[in-house]
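Before any comments, here is the structure.
Let's turn to chain A:
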Amino acid sequence: MSEAILEVNEVTKTFGGLVAVNAVTMHIEKRRIFAVIGPNGAGKTTFFNLVTGIYKPDRGSIVFDGVDITGRDPAVIAGMGMARTFQNIRLFGSMSALENVMVARHVHTRTSYADALLHTPRYHREERKARDRAMELLAYMQLDHRAQELAKNLPYGEQRRLEIARALALEPKLLLLDEPAAGMNPQETEDLQRRIVGIRDDLGITIVLIEHDMKLVMSISERIAVLDYGKKILEGTPEEVQNDPRVIEAYLGPGAAEGVQ
Partner candidate 1 sequence: MKKLFQNSAFLSLLIAASAVIFGYWLLENPRSTLAFLLTLGALLAAFMLDIPKWLKVLVGGAILLLVIPWAGFKNSFLFELGVQTGIYAAMALGLNVVVGLAGLLDLGYAAFFAVGAYTWAIFGSKQANQFMPWHIFPLPGAYFYLFMLVAVVMAALTGVIIGSPALRLRGDYLAIVTLGLGEMVRVLANNLDHPINITNGPQGITPIQRPPIDWFIALFDKFGIHMSRAEAYPLFFYFLVLVIIGIVTLVNIRLDRSRFGRAWIAIREDEVAARAMGIPLLPTKLLAFATGASFSGAMGALFAAKQLYVSPESFTLIQSIMILVMVILGGMGSIPGAILGAATVTILNVDLLKTASDYLNDLRNAGFVLDLGIFKYNFANLPNQLEPAKYERMVFGLIMILMMIYRPEGIIPERRHVAEMKEKE
Partner candidate 2 sequence: MKKALWLAVVALGALAFAQGKVIKIATVSPLSGEQAALGEMIKLGAQLAIEEAQPEFEKLGFKLELAPQDDQANPDVGVAVARRLVTDPEILAIVGHLNTGVAIPSSEVYKDYQLPMVSPANTGPAVTDRCYLDIDRLVGRDDVQGPAGATFAVKTLGAKRIFIIHDKTTYGQGIAEQFKKRALELGAQVVGFTGTEEKSNFQALILQMKAKRPDFVYFGGIYNQGAVLLKQMRERGIKATFMGPDGLDSSKFVEIAGQAAKGVYYTTVAGPIDQYPKAKAMAKKFEEKFGKAPESFAIYGYDSANVIIKALKNFISYAHRAPTRAELSMLIRQTTLEGVTGHVEFDYKGDRKQADYFVVHLEEAKYPGKVVKVISFPAPATKCKAIR
């Protein structure tokens, strides 16, 4: 068993009496594709928001790459190498695709304020570096022909891809994908599937994804955690999960396990 990149220990978050995430523990190993599944309202997105620092956990701790990041600012956590996409795409709609990706180069660009004002050689160097890297990533996601287009004018599937390109620009060690296949047609989903595996293989990035498309989840993830009512009810390989009566029950309802089988 290799070293864990993300250790979530007994994390709990409540919203006004409602326990959204209940004492969840998860250890995610490096270079894995890890999926978090569960029915609607199970607390999956809240879990992501806790990990990325948008919510502060009520209890528990989160360790990222050996550093305790519990309660840290999201920007700091992102700077440490954790990138994410959002369930309902959150691109900077009025910026071009290229600029969207360049925004995420912020922490990797070493231009100072004075450099930017005086256009020092460093400014030009860093700016070129950022641009080149951004173009590379766009090309990687097959979006380079769209570089100058406004993000909001891109078709849906490309927006999803752009969001991933933007996340990759952070040079993350860990990439969190929140329902990346939502709203995609089967071809697009298949394409996405290949890309996700590619990102892991080419760039060596650990990937955690929330997804409802079971076909996608089952075919690419190496481990799957199942959340229900904010609790982790199970973790295992796709086969284990697929055949576990608790999962079928969580999805299809009590008693479903016998009915369908």
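On how the list was made: all candidates are chains of the complex that A comes from, given by their letters.
Some notes on this structure:
The criterion applied here is as follows: a contact is a pair of C-beta atoms (placed from the backbone, for glycine too) under 8 Å apart; a residue touches a chain by one contact, two chains touch by 3 or more; residues count from 1.
Here the structure is a predicted model, which is why all the values come from computation and not from measurement.
In the assembled complex, chain A touches candidate 1, while the other choices in 1 or 2 stay out of touch. Looking at the complex, you find that chain A touches candidate 1 at residues 52, 54, 73-76, 78-79, 83-84, 86, 90-95, 99, 102-107, 109, 111, 113, 116-117, 119, 123, 127, 130, 150, 152-153, 166-167, 169-170.
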